[in-house]
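My structure is below; once you've seen it, I'll send some questions.
A protein chain is absent from this complex, but the other protein chains hold their places.
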Amino acid sequence: MSKIRTYERFYSAGRDKLLSKVQEAYERFKETRTFEFPVWLYGQPVGKLFKMEVEDCPQFGDTAYVEMDSARTAFVAIDMQTDFCGKSGYVDVMGYDLSLTASCIAPIKSVFDTVRGTDIKVIHTREGHEPDLSDAPFNKVLRSKIIGEGVGIGDIPEGGLGRLLVRGETNWDITEELYPVEGEYVVDKAGKGAFGSSTIHMILKNLGVTHLVLSGITTDVCVHTIMREANDLGYWCILLKDCTGATDYGNYESAVKSIKMQGGVFGNVSDSKRFIEAVEGANLK
Amino acid sequence: MSKIRTYERFYSAGRDKLLSKVQEAYERFKETRTFEFPVWLYGQPVGKLFKMEVEDCPQFGDTAYVEMDSARTAFVAIDMQTDFCGKSGYVDVMGYDLSLTASCIAPIKSVFDTVRGTDIKVIHTREGHEPDLSDAPFNKVLRSKIIGEGVGIGDIPEGGLGRLLVRGETNWDITEELYPVEGEYVVDKAGKGAFGSSTIHMILKNLGVTHLVLSGITTDVCVHTIMREANDLGYWCILLKDCTGATDYGNYESAVKSIKMQGGVFGNVSDSKRFIEAVEGANLK
Amino acid sequence: MSKIRTYERFYSAGRDKLLSKVQEAYERFKETRTFEFPVWLYGQPVGKLFKMEVEDCPQFGDTAYVEMDSARTAFVAIDMQTDFCGKSGYVDVMGYDLSLTASCIAPIKSVFDTVRGTDIKVIHTREGHEPDLSDAPFNKVLRSKIIGEGVGIGDIPEGGLGRLLVRGETNWDITEELYPVEGEYVVDKAGKGAFGSSTIHMILKNLGVTHLVLSGITTDVCVHTIMREANDLGYWCILLKDCTGATDYGNYESAVKSIKMQGGVFGNVSDSKRFIEAVEGANLK
Partner (left out) sequence: MSKIRTYERFYSAGRDKLLSKVQEAYERFKETRTFEFPVWLYGQPVGKLFKMEVEDCPQFGDTAYVEMDSARTAFVAIDMQTDFCGKSGYVDVMGYDLSLTASCIAPIKSVFDTVRGTDIKVIHTREGHEPDLSDAPFNKVLRSKIIGEGVGIGDIPEGGLGRLLVRGETNWDITEELYPVEGEYVVDKAGKGAFGSSTIHMILKNLGVTHLVLSGITTDVCVHTIMREANDLGYWCILLKDCTGATDYGNYESAVKSIKMQGGVFGNVSDSKRFIEAVEGANLK
């Protein structure tokens, strides 16, 4: 018989150490309903600790709190580009109702107003392809052309602003209301996700980020993909549900619900009001 | 003014070449409703070409076809482990209705019966952590303990088969009915996704795979995450909707629908019946 | 006893199949000294098959051949930027002899003259950081400032052309003699390597590349890192030893020798003359 991997001699100490930390945090959670910032893991906070309310955690109907270090927290606005929420952009060309994706502009703007000037980092992402489409899979471009009835990624729609989903085009850039300001970070990515094909790993590491507060469009596509990637790597992720939207309302609702399954399988869900209250309560400015 | 990236001198030839291939495929699609196997990209088929019907493509209500090379196609059964569909496994301990995830065992078995003995590859995945939990993020373990009311990843539930979601435990292994047979492949992964933290890149490359036919559990979590990762890299992905299940039926339905948005934002959707018909029709055995 | 991974029931068929393909290729190699293009794996060639001589393979003193498909081959010119081979660039500022890195410009130019107009792909890479240095690790920037005696990555040296190793600066761009032309590809990367933090995965996949012919600077740093990453993923890599250079000649020599160890632990080594002969002999234009 072949035994492929045996760990008899060295595995339980590492496991027991982690499980004892988990047990401590679990006992604390029962008392406080709070996922406390794990100092044992990350060290003392670099900024200021604050906590925000999250919903339907651990069970639907319950309320819990996530504590985070302001200087290790990033507010991420995903793909708030004209292509996804503006006129003559990609989503508009495909015929979807723009209000579904554009409705989150105002709440995201409120969050920007709150976090700008604090030590919370702001990261923007943009989906788009090189002008030579070298990083665009053939099937992705083909499908977009079919659904766009002849006008897909890399093409210029009639009356459009530029080539769809192509870097450097006006339609590809971030919508004016949410445009990055000095000191914010921008990640360009070629896919729905970002890890594995961009420098987002490095940026989060260079900034010392442990907690990601997520927003953007579309909920079930790019936002969820990035949330999944980050969650798999152990980042604490919280989606602000009013700061996101999808091309289909039912998909939006399920994308939000899906996060909450299994006690928070992809992290937690909150909204801009609660995040703003938490940040303001911390007096970070 | 800083111009960060300028491509004026060399970008359009690559773009035009790709777009002309896309245009050709688009014209063919209009005639044939088929995503033909792109020989210009992959070379002549290594096995036999065959095509299967996919639903709601490009628009809801439409039917289309995906053509694939049998020897470059993999049927992937994601996380069909006791922990996700069997008694005393992880999902059972969390209190979900097992029939939601176990109902896909029979259709997957039918697909196995059909593809075994052909040159279509079979790949299984298993989610699970090292016995020392070294690859388990603290927050993942903590959340599982909270939702499991004290019994989470790495713990042994009362009357359980072993530590939950831990490699090597009986509950972690693939359910008996769908157990791998000689010549099939198994990818162990620590997260919901697999790319970036397993050798799945290498396996797909070593096998020359271009098309993935996906099944498994749970639809909105692991199946969708792997589908997203693969789709971002240009793999052609088709989910068999009866060969998958989720802990919540609404989330299952939206996960399926979400794939079909934007002309197939994550690929296509079909079912076991249509896949089996396609494979049988190709006389691959 | 815990058995972590057991494969008794399904592992040998996959292994035996691969090993029989390896055995065939091994028998062919003994006859022909050639690593033949594996049609069983990649399918029929898309372009034209041709073979080039490589040195010291399998043993030092031996000669072998690598057969490749022109349309699946990419010639990669790594980091031929002013920062690495031109006046007032990064390497110049650190005080290294520019002739060590600039001497490969002419042979790379010869290769360009040969492959341009064929279906062999040309890929350029550039190392550099975002203007906000968000993707530059703190220790990398610090070390560069120390060795540059106060002038490091992100700084403008006296009499310099722009900020060192920063995207968009004149010094960061590709040297005039080797500037990309229409239809060539450019990968921007923040590290010495490229896989994992750029879209190079997608580009190689979209182009269907199986074989990489490598050149550029510096041999032991960026060229070797990319070669290692690609080799680990199964790409066939061949370094053209006169088309590369390092800041230290001994390191250059060892970097070349290191590839040849263990029968070609990172691939193979050849030179521009042999590659040009091979390409010209194939009449690809």
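Note that the chains take the letters A, B and C in the order they are written out, and that residue 1 is the start of every chain.
As a convention for this text, contacts are C-beta pairs under 8 Å (C-beta built on N, C-alpha and C of every residue); 3 or more make two chains touch, one makes a residue touch a chain.
Predicted model, so just to flag it, every value in this text is computed and none were measured.
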item: Contact partner of the left-out chain, one of B:203, B:256, B:269 or B:282; value: B:203
item: Sole contact to the chain not displayed, among C:97, C:113, C:232 or C:280; value: C:232
item: Chain not shown: contacting residue from C:86, C:107 or C:193; value: C:193
item: Of A:12, A:34 or A:103, the one touching the omitted chain in the full complex; value: A:12
item: Residues of subunit B (touch criterion as defined above) contacting the omitted chain; value: 1-8, 11, 130, 132, 134-138, 185-186, 190-191, 196-199, 201-203, 205-207
item: Positions on subunit A contacted by the hidden chain, ascending; value: 2-5, 7, 9-14, 17-18, 39-46, 69, 72, 131, 167-168, 179-186, 188, 201-202, 205-206, 208, 232-234
item: Contact footprint on subunit C, counting only the chain that is left out; value: 5, 7, 10-15, 18-19, 21-23, 25-26, 29, 35, 38, 41, 58-59, 94, 130-134, 136-148, 150, 152, 154-155, 167-168, 190-193, 195-197, 220-221, 224-225, 228-229, 231-234, 236, 247-248, 250-251, 253-255, 257-258, 261-266
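Everything that follows uses one rule, which is that only the chains that are shown with their structure count from here on.
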item: Centroid spacing, where centroids are CA-atom means, of subunit B and subunit C in whole angstrom; value: 32
item: Subunit A and subunit B, separation of their C-alpha mean positions in angstrom; value: 23
item: Two or more partner chains touched - positions in subunit C; value: 2-5, 7, 11, 185, 201-202, 205-206
